[in-house]
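With one protein chain withheld, the remaining protein chains of the complex are depicted in position.
Letters are used for the chains, namely A, B and C, taken in the order the chains are written, and counting of residues starts over at 1 for each.
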Amino acid sequence: MGFPMAHNLLNRYGPSKIVVNDVASEATERFLAEHPGKVVIAKSPAEVAEHSDAIVTMLPTPPLVRGVYLGKNGIAEGMRKGAILIDSSTIDPATSRALADALQPKGATVVDAPVSGGTMGAVNGTLTFMVGGDDEAVFERVKPILQGMGKNIVYCGKHGSGQVAKICNNMLLGITMIGASEAMNLGARLGMDPKLLAGILNTSTGRCWSTDTCNPYPGVMEGVPASRNYDGGFGVSLIAKDLGLAVAAANEAKSTVILGGIAHQIYNQLSTTPGYEKKDFSSVFKWLNDNGKRF
Amino acid sequence: MGFPMAHNLLNRYGPSKIVVNDVASEATERFLAEHPGKVVIAKSPAEVAEHSDAIVTMLPTPPLVRGVYLGKNGIAEGMRKGAILIDSSTIDPATSRALADALQPKGATVVDAPVSGGTMGAVNGTLTFMVGGDDEAVFERVKPILQGMGKNIVYCGKHGSGQVAKICNNMLLGITMIGASEAMNLGARLGMDPKLLAGILNTSTGRCWSTDTCNPYPGVMEGVPASRNYDGGFGVSLIAKDLGLAVAAANEAKSTVILGGIAHQIYNQLSTTPGYEKKDFSSVFKWLNDNGKRF
Amino acid sequence: MGFPMAHNLLNRYGPSKIVVNDVASEATERFLAEHPGKVVIAKSPAEVAEHSDAIVTMLPTPPLVRGVYLGKNGIAEGMRKGAILIDSSTIDPATSRALADALQPKGATVVDAPVSGGTMGAVNGTLTFMVGGDDEAVFERVKPILQGMGKNIVYCGKHGSGQVAKICNNMLLGITMIGASEAMNLGARLGMDPKLLAGILNTSTGRCWSTDTCNPYPGVMEGVPASRNYDGGFGVSLIAKDLGLAVAAANEAKSTVILGGIAHQIYNQLSTTPGYEKKDFSSVFKWLNDNGKRF
Partner (left out) sequence: MGFPMAHNLLNRYGPSKIVVNDVASEATERFLAEHPGKVVIAKSPAEVAEHSDAIVTMLPTPPLVRGVYLGKNGIAEGMRKGAILIDSSTIDPATSRALADALQPKGATVVDAPVSGGTMGAVNGTLTFMVGGDDEAVFERVKPILQGMGKNIVYCGKHGSGQVAKICNNMLLGITMIGASEAMNLGARLGMDPKLLAGILNTSTGRCWSTDTCNPYPGVMEGVPASRNYDGGFGVSLIAKDLGLAVAAANEAKSTVILGGIAHQIYNQLSTTPGYEKKDFSSVFKWLNDNGKRF
């Protein structure tokens, strides 16, 4: 994700220079080659921080986020006074809040800004950013930077609220996709034409993104993963990860998530089923209905 | 439902007379009083059939449908040659098909045409009719009659397909409402403003009718059951009934409905929980989150 | 099932003759060949009834039970005064009660007596019979007949109670087997020795038939389906059928069965998954944990 985001940021937000750091050095070197004179490769997050007024991070897990910000050679060690720190990782709200608690007293402005829209959104610069931070004033300050990489930039409330919005949305998304798959599968097995059924659902109360924008029945819509053998799209492991964050947060908040809990288990199961690991999460349709024909 | 439907049919489709029959005689008498000179009360379904070229039925259960059509003093006994028989009851697809198999060889044209839109849709004449029958030609013949009572008239395929469309839609609806309730509840417990959260869901991939048209969180939308103590709307017993039909049909078709099966149990549980019996199905939000304060 | 049951009945209960009827005529002919002079083949259930004081039926579905008893050439047509009618089919309690309501007024004594113990129990004469009927006196009259085919003969209450006991037991069985599979799988993946884990469960509060008598983890116990590639035992389609009866009865009784409903869907899913159709229901362990290696 980071590569196309940095590319768009450079072109659209237009900073004079961008300082990059990644454990995958071929990514940073390729980025340097593509943008000569505009890119500096830093040896560590701390070195990025020494040279930057605003930093965007995109990391896969909470411990890595903690490490990059607060660990050895981390951002905190090199941080400038008044730096803006934007973490776009999808992590648990508690870690986002802990980051702000640790770094704002030292003069930084911290926001959590997880994204939705996937790899294609990153490439096309059409990501949605869900932003949690102190107040609307902070939001207005980070917005132009995020507009360099995305299209919808939404203020969600205090620190961690970006994460909350993201996991609530994706939990519901995971549920509706299984529900849509069950409904489409049931209708087709009962003899209905799938396109006709999709048309009816989309103009009725069963309507949802999972029926009208990313229908899981192969051939019902063009250009969606279901119509290209479930390739591309939003991987089963990614939705499983987000549902894991949602269920864990729900448990701490004593908030019952019965369908969320089952959806989590189902995507977990898919993510360990051979052939499904790299597929779009709408492949849950095929899992319900594969009649033994795996990928 | 039958009363307002007959009222609209008379006014909008404009037959010279309408012959009515109901076990609740006060309903037919009140209807007669409201439409003097236009209404004939029949003593039985057979007597309705003797005087009618087209008949619309609206009944609560499959056995009652069978009885009214095929039982003693039923429609079959008095049926005119070429009669159009429209059953708007929500029942299992198999019974709809059985009705057609029994009556079409005797010269009738049978369609199943279950509705969505509830009591308000019946009153306002804005119901959706999902129609199953022989072909498009039959559909075109029944369409003007149904337009007398509804707004969207959709052809769904062969006999029983109207029922299939209805139960698939309502199964998905039942699932999305629980999912929306879990997501709204989780977000609010994690500190997000519910209106803000609803706004984000409604422009993101979690979007569904249950978030953008009938949001279950009290106060997020005006004019929805959630904002009037869950009164009115689509009762928990009705969605429980539809989910029961969906799950039964799925079991016969060997079509797995994991979330559908759980949603069914949850609405069943609500329909026997004191205070919830008459409430809108979005009250599942309160059930998840009542902190002990029942209705 | 019927063949070994008839065999044991003849040998152990010791009637002078036995009159048999089956749609599979090779079964009745083989039975005649094995027991010369003791067996009469009847052409219909009615003909069986004409020649018998007591009748045992074993059929797969409620409509077949209705047909054999109440249909054309059915038992009711040839029934002797005072005949004892024992239906060992596993069907819904309502059909069992309907049978009694139809036939007892005509002088028969009807009991429902579904079995557990499977094909092996039928062969070895160790079946359990769960008996529903008028009272203990009736139970004492049918008991000697059932002892000809089984070991534990249990009185369960009024008509239909045999079915109720059967479906309640098998619903719980279906749940504990999935639970045992999840627990054994989890422990093993977390590094515990499966035999050690089974030993601990079996002496702790997680103990159940599915851990101590038919453990689903391959190799933990000898002589169980899990240790012979899940062959033999109690097929996934059979438990799926019983769970279907349980869930349907629960829905009519407004009795919530959340885990029962999911277990039903899971076994349904297995029964349509290639390779699993003929396997023991403990193969749900493999389904949870097959790492892509199907049967």
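One rule holds for everything that comes next: a residue touches a chain if its C-beta (ideal position, glycine included) is under 8 Å from a C-beta of that chain, and two chains touch if they have at least 3 such contacts.
Note that the structure is a prediction, hence the values are computed from the model and not measured.
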Of the residues C:98, C:142 or C:178, I need the one that contacts the missing chain.
C:178
Which listed residue, C:38, C:66, C:207 or C:278, touches the chain dropped from view?
C:207
Candidate in contact with the missing chain, chosen from C:161, C:237 or C:272
C:161
Please output the residues of subunit C touching the missing chain, sorted low to high.
93, 116, 128, 130, 152, 154-158, 160-161, 164-165, 167-173, 175-176, 178-180, 182-187, 189-193, 196-197, 199-201, 203-211, 213-214, 246, 249-250, 253-260, 262-263, 266, 288-289
Contacts of subunit A with the absent chain, listed as residue ranges:
244, 247-248, 251, 254, 256-258, 261-262, 264-266, 268-269, 271-272
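The rule we apply is simple: only the chains that are shown with their structure count from here on.
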Note, CA centroid farthest from subunit C's centroid sits on chain A
Angle of the C-alpha superposing rotation, subunit A to subunit C, to the nearest 5 degrees:
180
Distance from the mean Cα position of subunit C to that of subunit B, given in whole angstrom
38
State, to the nearest whole Å, the distance from the C-alpha centre of subunit A to the C-alpha centre of subunit C.
50
Two or more other chains touching the same residue: where does that happen in subunit C?
262, 269, 272
